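Mind having a look at this structure? Questions to follow.
Every protein chain except one is present and positioned as in the full complex.
Letters A and B mark the chains in the order given here, with residues in each chain numbered from 1 onward.
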Amino acid sequence: MSHATLASACAAVLRRDLTLAWRRRGDITMPVLYALIVVTLFPFALGPEDALLQRIAGGVVLLTMLLAMLLALDAMFRSDIEDGSLEQLMLSPQPLALMLGMKILAHWITTALPLIVVAPLLAGMLHLPAPVMPVLVYALLLATPLLSLLGAVLVALTAGSRRSGMLLALMLLPLCVPVVIFAAGAVAAAQQGLPWLAPIAWLGAALVMALVLAPLACAAALRIALDS
Amino acid sequence: MTPFSWDHFIAMGGYAAYVWPSFALFFIVLIADYLSPGFRRRRQLRELRGRMARQAARQQRNPSVP
Partner (left out) sequence: MANWIPLWVHKLSSPPNFYRFAGVLRPWALGLALVLGAIALYGGLVLAPADYQQGDAYRIIFIHVPSAWMSLFIYGVMAVAAFISLVWRIKLAEVVAMESAPIGAAFTFITLVTGSLWGKPMWGTWWTWDARLTSELVLLFLYLGVIGLYHSFEDRRQGARAAAFLAIIGIINVPIVHFSVNWWNTLHQGSTVRILGPSKMSSDMLWPLLTMMFATKFYYIASLFGRVRTDLLSLESGKDWVRQIAEAQGGASAAGAGRARAAEKESQR
């Protein structure tokens, strides 16, 4: 197996997934719309005072992103399992972990990236101070791939099961607690004028670890769940 | 040390409303946990016996089919 073929296989998987997502552009906008709706509802529930909204803005935006990603997570491998292309991928000579990594990347580009693009807008609706905005974006840039990677492992585990929607949320909760804590912690620290680099650095460290381990774990999980 | 009295024991220094429910919960949960496999086991064995009886009856009707 030479390098060229491995790289081209990765590119092929990525291109295929992105093309499929592009053919169904409507689905890409759904999480964004969902996040917009949730954030719009918060002022109605809590009242429109600037001070209150400012205080909760970072946390609300983060949790909205998390929930929007959770909604999209369920579909990560579903169509590939249904049409059998995932089994083809498992049988292919290229390392499965790498191919799954490409699929996760494609999924992150199509669901999380649009969310990150609208995040400043959502945070602005809740009057998050402008100087905090870059920290929120950094935190999201590190936290969303982490969630995609962790979620992919869990989605792979539920691949062979009957129902998964609620179960996925239950399984993801313990895993995403540290992510939420550090991402929201960074935003909160920045808002209070405290140094925010430490939580961002922790998120980065976790992301690096997940980048290495999660695709491998995802491949192992998929082999367990689809082995029958 | 003061002599043991039931009233004093039950009262738990005024914290009876917190202490006794905790102990009750502890025992109820553990007893339920301990007994649950027994019921499951009895049902499984009953179903298995039913299956075996059906099999035996079928074999009596036409012995050629295993």
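FYI, contacts are C-beta pairs under 8 Å (C-beta built on N, C-alpha and C of every residue); 3 or more make two chains touch, one makes a residue touch a chain.
Note that this is a predicted model, so its numbers are computed, not measured.
Interface note for the absent chain: among A:L14, A:M30, A:I116 or A:L167, the touching residue is A:L167. Not every partner is drawn; the one left out touches chain A at residues 153-154, 157-158, 160-164, 167, 170-171, 173-175, 177-178, 181-182, 185, 188-189, 199, 202, 217, 220-221, 224-225, 227-228. In the full complex, chain B makes contact with the omitted chain through residues 4, 9, 12-15, 18-19, 21-23, 25-26, 29-30, 33-34, 37-38, 40-41, 44-54.
Heads up, the rule we're going with is that only the chains that are shown with their structure count from here on.
Chain centres here are Cα averages; for chain A and chain B they lie 43 Å apart.
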